[in-house]
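A protein chain is absent from this complex, but the other protein chains hold their places.
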Amino acid sequence: MDLKALAQTVLERQPFNRLLGMELLEAQPGSVAFRLPLKEAFYQHLGAVHGGVVATLLDNALTYAAGSLLGPGVLTVEFKVNFLKPGKGEALLARGYAVSQGKRLAVARSEVYALEGGAETLVALGQGTILRISG
Amino acid sequence: MDLKALAQTVLERQPFNRLLGMELLEAQPGSVAFRLPLKEAFYQHLGAVHGGVVATLLDNALTYAAGSLLGPGVLTVEFKVNFLKPGKGEALLARGYAVSQGKRLAVARSEVYALEGGAETLVALGQGTILRISG
Amino acid sequence: MDLKALAQTVLERQPFNRLLGMELLEAQPGSVAFRLPLKEAFYQHLGAVHGGVVATLLDNALTYAAGSLLGPGVLTVEFKVNFLKPGKGEALLARGYAVSQGKRLAVARSEVYALEGGAETLVALGQGTILRISG
Partner (left out) sequence: MDLKALAQTVLERQPFNRLLGMELLEAQPGSVAFRLPLKEAFYQHLGAVHGGVVATLLDNALTYAAGSLLGPGVLTVEFKVNFLKPGKGEALLARGYAVSQGKRLAVARSEVYALEGGAETLVALGQGTILRISG
């Protein structure tokens, strides 16, 4: 099974990602991309997507990017998010890439973009540590 | 309107928190608590609640704790999460408290606990910066 | 050798801590305290101690707090710092405490206080992950 098919299989076994409607766009060794079509239910009260939705995208992007190198049995140890602009529009796009890989720990960065009327706006930055726990 | 009623009003205007079923337990000057009853839809594939759900709780706890001091027009600038144990059980509990407050910026910490069979387990730690944008 | 004596031995073998004049105040299972007498050489140009000095204190506090549980062969995997107030005065005080401990990874928090004219002001917050690499 190729890497994208494997990542897709893991994604489909994650109820929270199914609840949100998370779509896997790409999975290559060390990098991944996700797309999340936006619904009204994802917003907070000030006209932007809730930070928890953006954090979920960043977390997915970090973990799958590291998992593409370490294997599917990985957990996020920690991550940090900086919010730059309100998330809004038709969809959010997340890109993640592994920056460093050891035997059990990897470090990755990720970005979330808002797609609105053909324009792509950088919305948030993530940086975190992923641990291989099996495999 | 007292602080808890005000916080409850904001919470009810946030679709994503309504989607998850987020409950406000407490809101005092500088500290808040939330409770999230767990559903199967919140999990990932390894038997733990998805990190995005835990991050949403930490973010709420940070933002409402700071908002209890700065006013309701606040945004999370950034936060960091450390995951300690798998989130699982009947519900997750989040506590947030402001540590420092300036005119426009506040710094807060938060914790998430898993409630399972009467036991409370520390699941995650948050630390972040909140900005007053209005009011 | 007791824990404080062991921590003191490690500290004396760390040239950068000797360069700064770092003093170990306390070391108990899961918690430590350091004191750094301030010199003009530690400041930046705006009348506050350089963030790098504060970060060094937070890092020491995190690492020694975790090391008091995991053993002396530990490394900081990552940490995050929030700066609250300018560091200045006679000395900075750092307190660190482990929040969670696994076999190889521990999570800790730390705080830095400025001591000035008898008053203690909270200056910075840290949160990070420590890895046991030997022992």
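Brief remarks on what is shown
Labels for the chains are A, B and C, by order of writing; each one numbers its residues from 1.
In this text, a residue touches a chain if its C-beta (ideal position, glycine included) is under 8 Å from a C-beta of that chain, and two chains touch if they have at least 3 such contacts.
From a predicted model like this one, the values you see are computed outputs, not experimental measurements.
Taking the full assembly into account, the omitted chain touches A, B, C.
Here one chain is not drawn; of C:Q8, C:Q28 or C:T76, the residue touching it is C:T76.
For chain A, the residues touching the chain absent from view are 80, 82, 84-85, 99-100, 107, 109, 122, 125, 127-129. Think of the hidden chain as still there; on chain B it touches residues 77-78, 80, 105, 107, 129, 131.
In the full complex, chain C touches the hidden chain at residues 10, 13-19, 40-46, 49-53, 55-57, 59-60, 63, 73, 75-83.
Note that only the chains that are shown with their structure count from here on.
Between the two copies, chain A and chain B, the Cα superposition rotates by 180°, quoted to the nearest 5.
Averaging C-alpha coordinates per chain places the centre of chain A 33 Å away from that of chain C.
Centroids of chain A and chain B (each the mean of its C-alpha atoms) stand 21 Å apart.
Between chain B and chain C, the centres computed from C-alpha atoms are 28 Å apart. Each of the following residues of chain B touches two or more other chains: 80, 82.
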